[in-house]
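Omission of a single protein chain aside, the complex is shown with its protein chains in their original locations.
Chain IDs A and B follow the sequence of writing; residue 1 opens each chain.
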Amino acid sequence: MEKPLLEIEGLVLRFYTYEGVVEALDEVDLTLMEGETLGVVGETGCGKSVTGLSSLDLVPPPGRIEAGKVILRKRDKKYDLLDQKDAFLRSVRGKDVSMIFQDPRSSLNPVYSVGDQITEVLLLHRRVEMCQQILQEKKLSRFDKYIYFHILTNPRSIVVRFLSNIPIVNLFRRRINSLAWKEAVEILRSMRIPDPERVMGMYPHELSGGMAQRAVIAMALACNPTILIADEPTTNLDVTVQFQILSLIRELKAKYGSSILYITHDMGVVAEICDRVAVMYAGNVVEIAEVHEIFKSQMHPYTKGLLESIPRAGHPFKPIEGTVPTLIDPPKGCRFNDRCPHAMDICVKLKPKLVEAEKGHFVACHLFGRGLA
Amino acid sequence: MGLLQFTIRRLLLLIPVLIGVSLLIFAVTQMISPGQRALLYVTSDKQLSKIDEIIVKFGLDQPFYVQYYNWFTQVLQGNLGLAKSAGNQPVLKVLLDRFPATLELTLYSAPPIVLLGIYFGVKSAVHRNKPIDQVTRTLAIVGWSLPSFWFGIVLLAIFYGGLGWFPPKRLDGAAELFVNTNVWHSYTGLYTVDGLLNGQPWITVEAFRHIILPVIVLVTINVALLIRVMRSSMLESLSKGYVVMARAKGLRNAEVINKHARRNALIPVVTLSGVLVAGMLGGLIITETVFAFPGIGNFAANAALNGPDLPAVLGFALFTGTIFVLANLLVDILYAYIDPRIKLG
Partner (left out) sequence: MHEESGRKGFMASIGHRWREFRTSLAPQMKEINFTLGKIKKSPLSIVGIAIITFFAVLSALAPVLAPPMPGYDPFMMPQEKPYGPIPAPPNAVHPFGTTPFQYDIYYGCIWGTITAFRIGVFVVAISLILGVIFGGISAYYGGIVDEVIMRVTDVIYAFPGLLLAIALVLALPPNFVLDLGVWKFETPLTSLDKVLISFVLIGWPSYARVLRGEIMRVKNEDYVEAARAVGVSDLRIMIKHIFPNTVYPILIVASLDIGGIVLSAAALGFLGIGSPQGYSDWGRLIALSRDWIYATPQNPMEYWYLFVIPGLFIFFFVLGWNLLGDAVRDILDPTLRRR
């Protein structure tokens, strides 16, 4: 029996803008199981990206998480990330849960080299482990031994931070920096980047889109996170590169055993790498099922419409009628009711809850009200 | 192209700009009629009647390019003419004598302006629209709106006329006499530093007493500009993708702001600081005049208003223009050093 790794419960997110309050997420429920790749699909504006950001409490103002829980299982203990102190959250980000974004070149800081940015995350989260490695080396000066032992026992020590800023004294950092550098080179190599030593010294604007995304993935996976949240990582890349990155992700998942929350609007990608899929519309999760179920027997009318609207040669183009409602004063009932071919009276008045209509297949629609209860 | 190639290329581009600068200065002076310019060489009434001879003698009615050529060749030999307003000393000598004063003023004003500007600019951007931001911006605008000469006068009236703490000029009384003796060795030309190097700390104290008011005026007025540029640059930087990424990596807020956002935001600020310093080195005409500070700006104002002492003004303009262009070049190089995108084309 698989155990849930990340449970998002009842997440409510609002943006307080000049034009009004945007109800971006309306009680979103999602569960990511250990070892699986969960796809989150939907069109632009459905809230899939901010769902990912909310999991790590990274939503910028004027956004505010009003309610809900994001429960992370870490070493068999459960923590509600939204309820934790800042220090805990920071120890989770980049280490237990990593996130990568759509445009790799804007995710990389243009004034630092690739190597600097990868070692940054290594030095941040794997410091203790690296200190242990250093302390086992033979030719260690007394000062070095003392300092590294100190870092080991007290990673956030102010003394160390202070000493790091003094010009000659801070040469003690050389050891740990070169260790991190070597480690980063290996990580880049496992990303199938040719000549990783050279790439380490390059700057983001010198990289192609595909290389940049690999570098970003390297940064994200550097500390072996259990969860990777990928927010449309291949959207900005051309199709051949997309294929390479996808196979890379698949390979890495197999190697490291991470679970992936894959956010995308491309059903083709979903078919390629996802185990289960969650479909989102206008801030709600409307359907969750295994991948082949979704493609074979969709339940929610929106999912049906979505799959039917994928253009196919020889078939007439069949879009979904109407447009996505504005989220500033959203419709009270089911947010899809004005476009749904099966809309009933109750759909306008009452919002359907996400229920398990069949085993492992969840849907939020009044057509499937009863559920397995 | 590497940093070296970049530097060489910019140095070569320097030459046409400098020529253009000298042309402009010369053209401006040519707007004054030959008769008026001849007047400058007149020292007695007798000569006044022979003004036509003077015009011919000094070639003041020759075509523009001839005069320019004559003048420019002299300049290249280091001869900028004689300064009537400074007892007929060579212009270049006077300028070089007085430059350390302006340099000292710049050295004590520029770092506070830049450092305070960066610090408050970042704070303002990070806490946008909160009280600290509003207060900082308001104070900055107030500072920028102050007429520099007026502020200087008010400060002098209070701190010198009233309290006698901070006098104008660069040194006076016993200190001034002392630095003109043989016992005094001018190592750097900066009295604050030389005082210590000569083993006469009281000179250093005196120099500070005199320089503090002009520095306050300059810092108050110019810090506003830096705060404004730093703030807007920082706001733009904070909205970029790499900031979210840095947060997603688990970095502390302070690190995200200082290490990632600020470093990118500093780029235009560096340029501005360089331009500012260049402008200051080129002579702080108003401030030096108000405080009777013997720098090159004071000299130029004097020359322009009591005369006009054309060779002095011309020489000053050329001197200043050159410094300005060189300083801009340094800024460009520094900019290329900081921003890898420029260096590598």
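One rule holds in what follows: a residue touches a chain if its C-beta (ideal position, glycine included) is under 8 Å from a C-beta of that chain, and two chains touch if they have at least 3 such contacts.
Here the structure is a predicted model, which means the values were calculated and not measured.
Within the set B:L82, B:L103, B:L116 or B:A301, the residue that contacts the chain not displayed is B:A301.
From the options B:T7, B:N79 or B:S232, the residue with contact to the unseen chain in the full assembly is B:S232. In the complete complex, the hidden chain is touched by one of B:Q74, B:T138, B:S186 or B:N258, namely B:T138.
Residues of chain B that touch the chain left out of view are 16-17, 20-21, 23-25, 28-29, 31-33, 128, 134, 137-138, 141-142, 144-150, 153-154, 156-158, 160-162, 164, 228, 232, 235-236, 239, 279, 282-283, 285-286, 289, 300-301, 304-305, 308, 313, 316-317, 320-321, 324-325, 328.
Everything that follows uses one rule, which is that only the chains that are shown with their structure count from here on.
With centres set at the average Cα position, the gap from chain A to chain B is 52 Å. Chain A contributes residues 53, 56, 58, 60, 90-95, 98-99, 101, 103, 106-113, 120-121, 124-125, 203, 205-206, 216, 219 to its touches with chain B in the complex.
Chain B makes touch with chain A in their complex at residues 240-242, 244-252, 260, 263-264, 338-341, 344.
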